[in-house]
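In this view, the complex is presented without one of its protein chains, the others remaining in place.
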Amino acid sequence: MTPRTTAKERRTRTRPPGPDTGHRLGLLKEMLRIRRFEERCVEMYSAGEIRGFVHLCIGEEAVSVGVHQALTPEDAVVTTYREHGHALARGIPAEAVFAEMLGRMTGCSRGRGGSMHLFDADRRFYGGHGIVAGGLPVAAGLALADLLREREQLVCCLFGDGAVAEGEFHETANLAALWDLPLLLVCENNLYAMGTPLAREHAQVDLAARAASYGMVAWAVDGMDVLAVERAARRAAQAVRAGSGPYFLELRTYRFRAHSMYDPDLYRDKAEIERWKQRDPITLLTERMRTENGFDDTSVELLEKEVAEELDRAVEQARQGGLEPAEDLLRFVHSPARGTS
Amino acid sequence: MTPRTTAKERRTRTRPPGPDTGHRLGLLKEMLRIRRFEERCVEMYSAGEIRGFVHLCIGEEAVSVGVHQALTPEDAVVTTYREHGHALARGIPAEAVFAEMLGRMTGCSRGRGGSMHLFDADRRFYGGHGIVAGGLPVAAGLALADLLREREQLVCCLFGDGAVAEGEFHETANLAALWDLPLLLVCENNLYAMGTPLAREHAQVDLAARAASYGMVAWAVDGMDVLAVERAARRAAQAVRAGSGPYFLELRTYRFRAHSMYDPDLYRDKAEIERWKQRDPITLLTERMRTENGFDDTSVELLEKEVAEELDRAVEQARQGGLEPAEDLLRFVHSPARGTS
Amino acid sequence: MTTRKAATGKAVTYREAVREALREALVADERVFLMGEDVGRYGGALGVSLGLLDEFGPARIRDTPLSESAFVGAGIGAAIAGLRPIVEIMTVNFSLLALDQILNNAATLLHMSGGQVAVPLVIRMSTGAGRQLAAQHSHSLEGYYAHIPGIRVLAPATLEDARYMLAPALSDPDPVVIFEHGSLYNVSGTLPPDTGPVDIDRAAVRRPGTDISLITHGGSLGKALQAAEQLAADHIDAEVVDLRTLRPLDDATVTGSVRRTHRAVVIDEGWRTCGLSAEITARITEQAFYDLDAPVERVCGAEVPVPYARQLEEAALPQPADIVAAARRAVG
Partner (left out) sequence: MTTRKAATGKAVTYREAVREALREALVADERVFLMGEDVGRYGGALGVSLGLLDEFGPARIRDTPLSESAFVGAGIGAAIAGLRPIVEIMTVNFSLLALDQILNNAATLLHMSGGQVAVPLVIRMSTGAGRQLAAQHSHSLEGYYAHIPGIRVLAPATLEDARYMLAPALSDPDPVVIFEHGSLYNVSGTLPPDTGPVDIDRAAVRRPGTDISLITHGGSLGKALQAAEQLAADHIDAEVVDLRTLRPLDDATVTGSVRRTHRAVVIDEGWRTCGLSAEITARITEQAFYDLDAPVERVCGAEVPVPYARQLEEAALPQPADIVAAARRAVG
């Protein structure tokens, strides 16, 4: 498979650079931050410090960073187990995410969730869901609450291409469109559901067209171009806030790594991976900033340095975090208001 | 709501009468037979002879009769709890269906299923499903078996408009289109799911369009015109047998009675019901045969007489059926090949 | 089937008691809303919410499409956002389609998030057999829900509980599942003037007795009470315990009763193997082993998909005669 480009994509690509240098610098740094964060995860996983399932979004950083530009603190976010990038882009401190993966009490889920279940209620980041498509109905409910309270905020629900095959996608899409819920549905189409390519998952591989059949606005966007993602997300979010009902964004992207750290990745053609790496979202923006924003090697080195310093500190802090005593195992099975059991 | 007519409907209606008088007579008699059969059910239900849930298809007879014209004995049928008409049209003797509703051993499910769960394996009639949309995946599996064995036969799965909202519809539609299963999906759109009108069930009320989004051929047909239903079903069945993959027929119909015998039917506008009764499938065909096939009152009386005699006999026989002894309660929990528990 | 025979209050049906509880909740707290298939225009598949749409409007009495997983999940999300949804699943038979949402989300999010995401959701559903609705409409799956850590499971068997259990359920900060047995809706009796919210942490002794404990819940309570009357006729004085709360189980009341009577029969309409009756039996023998004079007896639904034919359905369900026979065996 090679990246397809739609009219929409071409249009957005040929737009004049809206955002200024400072803004682009921010986008680039955030993508770099996520990339380097996950590279640390790989090291710590290999060292046995991080365990369980770990799903990397390396290659998909433009999705997290681009989409989150359109969100406000009042908005809510629901995502999948492949959510490190979304968590960081949402503003959850890197040390809290590292700590979570290290199983520390200082982790953003007190070490109970691990890589797949990052939460931060204060930032309205509601997971980190491990059951494919399981977060979609919950996101619809969060949006229903906004609707009933007539709040001008939205719920952004991110999920993969594979999730679209689940009944829960269908039920949620219908419910959202039927009730005009303020829901921004973002499909991270990385062309594979584990080892299964899109064409073996879906009879109709044009996922945006599929979503449109529920009577909602749906766009396919180049998920490797962070500026295109941001533009589409902002436009969609604006409409959703204004009461348009749900929008669907299909962000066409690719994961450069295996499905999870367990995955030997025997099912993808290496040439295909290489082709997609040519469209690395970080490289794409860097190159563009070189030509359009007078960006140069030293600027890159500077960014790398800042990111490295932050992550060094974050890892350090995370490792300081204490372990929840086993006696507290049953804590939070129920709310404090009533005892456990 | 009033009956909508599509281009397709108009086309099929203005076609010259293909089938001859004999054939039309057969269609009319079968519809009449189903209508009168269900009127007996009402009597027997009121008399307390039939119990449990009973869902009538009065008003929807053109669906059962029209669709079954396109099926062969090798084909399989999977349907819902509203299946008296389909069971009779498939050739299950009236006495076996009556007996089932009377809970007799001679019933087509030995009295274990009742009105909602009619079965006849010899006729490849696989229920009679009470969980809305629950029969769809099973039908896909029956079709998968035909595909794997390269048999030129199809599976006809009938379900309601409400079922289209369930995740299982979505998953099955995708699977069927993805695998090119020989599956004829027939949606009996009677505009209501219990008390909920189509527009409160679906964001996109054009169900044929929804089905088409999976990449399968989908037609909306006037479900009150048995000749139109037959024509569409035959054409679709022919294509499916030829390996086209699944077809979807939306048959626009209406139930003249309440959802079930329990239902006070407080949610439908009486005028709406009256408008639809103007398009009673039996009246429509009768009138047409008066003008096109020299049909007259005596012909009607004759049909009524034949049907009445059959049903008298059937009820009589059904009442003769014995009751399964309570000691046999556990029989068929497992196949005879291995004991129960 | 009310516990108090006192006729000071007005006569109501179980259905009306549930409806009144819903109305009260909707009036008392604007965060409360009711959502489910046909709860509005139709008035509820079993007529429970009849009239509420006119009174509270479509925003708060919300008809949903046939999408159990989506609208139960939506209830979870709305609860997380601070509302107090009451989700009606028409019957337990359809709840399997939403079980993933209930088990993996509603019951799990609080713990998995380290205490951040509470889900104050109430789910109501009817349960049980007895109306010749056949295999797919006659389940009693309370045991599935009682198995799940993180949720509370209630089974109102009396008019008072139907009327007064909802308020405490709504004030529970965590998910609560309420089972209403289909055979109870038409039961009518007199409801004493408002006794206020009931204690949903305790089982209740519905009939005191000294010779044997009949332990049950929901739709089987009436059968147990009938059996107790029959046993009284031959001088066996049975105590009838109504579990009321299926999770967390009130061990003190159950064990306390058995300690006094030294014998027990557990009655559960659900399938026997790995069902609720197994847990009650196991706990009694764990906690009152040395007080038991005979093995605990179980009277359960037969292990069979419930058939339509009346004589077969009757044979598949616990009957008072079965309870009496089991009690006699235990008393020996």
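Letters A, B and C mark the chains as written, and numbering starts fresh at 1 in each.
By definition in this document, a residue touches a chain if its C-beta (ideal position, glycine included) is under 8 Å from a C-beta of that chain, and two chains touch if they have at least 3 such contacts.
Bear in mind that the values here come from a model prediction, so they are computed numbers and not experimental data.
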(request) Consider the whole complex, including the chain that is not shown, and state which of B:Val42, B:Ile131 or B:Val300 touches that chain. (result) B:Ile131
(message) One chain isn't shown here. Among A:Glu30, A:Glu60 or A:Glu201, which residue touches it?
(response) A:Glu201
(request) Against the chain that's been left off, what residues of chain A make contact? List them. (result) 51-53, 103-104, 109, 111-114, 116-117, 129-134, 162-163, 165-167, 193-196, 200-202, 263, 266-267, 323-326, 329-330, 333, 341
(request) Could you list which residues of chain C touch the chain missing from the display? (result) 93-94, 96-97, 99-100, 103-104, 107-108, 111-112, 134-136, 143-144, 146-150, 247, 249, 271, 273-279, 281-282, 285-286, 289, 292, 294-296, 298, 303-305, 307
(request) Spell out, residue by residue, where the missing chain touches chain B. (result) 76, 78, 107-113, 117, 119-121, 126-131, 134, 136-146, 148, 155, 167-168, 171-172, 174-175, 178, 331-335, 337-338, 341
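Note that in this section only the chains that are shown with their structure count from here on.
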(message) Farthest chain from chain C, going by mean C-alpha coordinates, please.
(response) A
(message) Measuring centre to centre with CA averages, how many angstrom lie between chain A and chain B?
(response) 46
(message) Rounded to a whole Å, what is the gap between the Cα centroids of chain A and chain C?
(response) 41
(request) Pull out every residue in chain C that's touching 2 or more other chains. (result) 65, 67, 69-70
(request) Quick one: which residues in chain B touch 2 or more of the other chains? (result) 165-167, 200-202
